[in-house]
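Below: one structure in structure tokens.
Every protein chain except one is present and positioned as in the full complex.
Chain nomenclature is as follows: A, B and C, assigned in order of appearance, with residue numbering initiated at 1 for each chain independently.
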């Protein structure tokens, strides 16, 4: 499961650290191990301007946060949500799927992680936090005029 | 387990019915089947003047109440308590003992009941009630002058 | 696949047993607990011999296998009762705990009952669906009320308008009575209860094992049942609850695995169903229950229900032959499960059962954890014969023969 790509992202995580400005900040926890991610989202309408994060966690959770930000920063929310769906499906496939590199980029490297159910939660931690934050940000923009 | 003696006592119970005067009345219940015995004790010092009872229950519990009253009415509390002890021991012997007829009288017929743990409670119902009532009566006489 | 009781019986090792000096066992006490088929026992043994580990917590091969087996059983149980998601299945130790869980989380938190509120039950409930509500009412000041029953063993709905009112916060009702056998009109009652905003708790201990049950049409908000009565191991029960409710209500038992995060000062709780599964759950038993569900489905719940209807009809007919015998509850196999309680004139149920036992016939004597319903019919106790998928007409015949012997002996 420890693909070179995963270890690279783990050793040199991209887009790490919490940045201003942001619309929404969320904190998600993996109850079993206590791993945490704090994640911020900044949208411009339906475009994702920034995703920043700070986290304590294992190689898998760190690398997947890094891969996530690579994938979604600068893209449209719809496309990012599609990537999220695809990643979720990949993680639930128990290793039986390889994933579409066009949609998932480096995230296809996680297909092997899906064979280890205990680690799937690690891989999904940042992704779940991102979706939560993004939906909140969209709801906020929908309900009231965007602040930006 | 259904010795002729048991069936006789069941069909023609001795000393049945609640009588005056009495020192103490107790009600005991077998929680599993809802069987009940209401039992009264009348002492004169340490002599058992009367034991009367009313009960709902199976052949074993009815017959054992009848046997009990035969045995204890008119005797000294000490002797009756010794019979109680002996009956308890017989009931816990799982059928391995026959019982001392000199102490237990007709109650030795219950030795076979001890092979059926579920029925031991039936056989003991009236005996436990009698002991409870008698101890209360003694305590009462001890604490305050006897009413009789 | 057509149902063949002789084939079914081969799956149950215990049915070959002899009791009381060589008499073949005639097991008519399945409402008390069911026997276990070989496939369930094999799964249990294999779990312990090959995959045993604690779940959810372990990053190792055995831990993964055990977790998968456990969560796989949750999916099976969810499908079995048509729950909309596995998260609606909470594993507990038995039906009684499931019912206590619900009564407990209605004692505090957002839906706490209190003075002025009413909890509605029925006179035919099992003690496990009476006492928890008595305790809840005692602690909170709510009032306990109940439906009576008619002389022929049905719920007396004549005063339903008086009983189900704006004050009713909970209706807790048994689906199939373990004493009378009556199948209650749960959907109808649930519809009435929901109109006044009450929660509907259904004790399905005697229905889920014996007939198809579908929570999407039953109308319940909570459903309790127990593994040992449905070919599963002892030590495991199920609470099904509507997801929003499980999410809204406060926790029951606190501890490992039911938390999100813990500090010494305070804790937050895990998502359902884990919020209600504190500590190490009955892992092997849940896996065994999953195997029991597989087994029951392989035979078919419709076929099982049909077989039991036949056996029950036959038993009712034959019991009517026994002089001085009175059945408590419906005497026809209509809207009726397979538990048949009866009294024999002049013979105490203990004595009935004892003589039956001497003939190898295993029944239950007592109030079957339903003392109020016995009092309603003017008796302290009864004898109960109850069937399951492995029960044969010959076993009913053995019961009847032994009952004649009872009458001869105590006649």
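We adopt the following convention: contacts are C-beta pairs under 8 Å (C-beta built on N, C-alpha and C of every residue); 3 or more make two chains touch, one makes a residue touch a chain.
Predicted, not measured: the structure shown is a model, and the values here were computed from it.
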In the full complex, the chain left out is in contact with A, B, C
Which of C:353, C:379 or C:400 touches the missing chain? It is C:353
Subunit C residues touching the chain left out here are 13-14, 17, 19-20, 25, 27, 29, 32-33, 35-36, 41, 44-45, 48-50, 52-54, 57-63, 93-97, 99-100, 103, 108, 123, 126-132, 134-135, 139, 144, 146, 226, 228, 233-237, 251, 253-259, 261-267, 278-285, 350, 353-354, 356-357, 361-366, 368-369, 371-372, 375
Touch rule applied to subunit A and the missing chain gives residues 1-2, 32-36, 56-61, 116, 119, 122
The missing chain sits against subunit B at residues 29, 31-32, 34, 116-119
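Just so we're on the same page, only the chains that are shown with their structure count from here on.
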Ranking A-C and B-C by C-beta pairs in contact puts on top B-C
Taking each chain's mean CA coordinate, subunit A and subunit B are separated, in whole Å, by 77
Expressed in whole Å, how far the mean CA point of subunit A lies from that of subunit C is 45
Here the gap between subunit B and subunit C, centre to centre from mean Cα coordinates and rounded to Å, is 38
Contacts with two or more other chains occur in subunit A at residues none
Where subunit C touches two or more other chains at once, the residues are none
